[in-house]
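Every protein chain of the complex appears in place save one, which is left out.
Presenting chain A:
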């Protein structure tokens, strides 16, 4: 009993220490630093393409690194690889389990992955010899739903799960290389750093965590949100993290200052954030909400500078292509739209 009390006290002391340390480095705010910068003019993006073909809610999408192909996952039980310029379906992959919640495109373009309520991450080879797309590996070990997955390469993938952990897998052997435990709630989303050395996770414990992939440890934890974090991403230079939450706000955390820099909120926005993406320079933050819209924020000034209204149901996923030329939104209305 005595040791528990001591440990609890030590825990509280350390938390206070972290809060105090962060404060000593808070010599300014991003608002002050960006005071001389003019707000971005109104951003009006138009739908350039509508990708039609899914027969049910779209839950996830991910751009290929060539900025032309993308993969989407729907609870109609299909993964579709699209050529976003021609709107042709390059592949339509039937899934064993239709309860899919996430999908990912490997940087090489050779593989795609998906998973969901089956608690597994299934890897598909798009470049098989006979031209048929088949399941290459089924990564099974999570005891909860697969919420997100991202490839590091053709041989490694990171997954986040409703079992509160994130896992680094060896795709060839189908085994877990590292289990990243620490979140006290379902891990909902993950993002990999531009240099592939770190990843971030957002969870239902209202925190975001930065993990060192090779050292296999959590380096930093960021709090402040008042509800589940559903979406997370790196700022393009890898030095900051953006989160989107059920509390209807997005937050920007700087990794080197180890603290929150800004909150993106508006009293008129009352619906949770489902998804987010940064534009290529990081200046624009695009956030998808439950209210069918995507809000576009000036990331430096925390002002809303545009809205993408075009879906007839919740925007469940959003992504900006690597070359920054377009943004893709996916919705429960079964359509994907390409905007610029």
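The definition used in the following text is that a contact is a pair of C-beta atoms (placed from the backbone, for glycine too) under 8 Å apart; a residue touches a chain by one contact, two chains touch by 3 or more; residues count from 1.
The rule we apply is simple: contacts and distances are computed from a predicted model.
The UniProt record for the undisplayed chain lists the protein name "Guanine nucleotide-binding protein subunit gamma", from the options "Guanine nucleotide-binding protein subunit gamma", "glutathione transferase", "thiamine diphosphokinase" or "Origin recognition complex subunit 3".
Only one of A:15, A:52, A:177 or A:214 touches the absent chain when the whole complex is considered: A:15.
Which of A:95, A:200, A:276 or A:320 touches the hidden chain is settled by the complete complex: it is A:320. Remark: the omitted chain is touched by one listed residue; of A:239, A:265 or A:313 this is A:239. Touching the omitted chain from chain A are residues 3-4, 7-8, 10-11, 14-15, 17-18, 21-22, 25-30, 32-34, 37, 40, 43, 45, 48-49, 68, 84-85, 164, 182, 184-185, 205, 217-221, 235-237, 239-240, 254, 256-259, 261, 279-284, 299-300, 320, 323-327, 338, 340.
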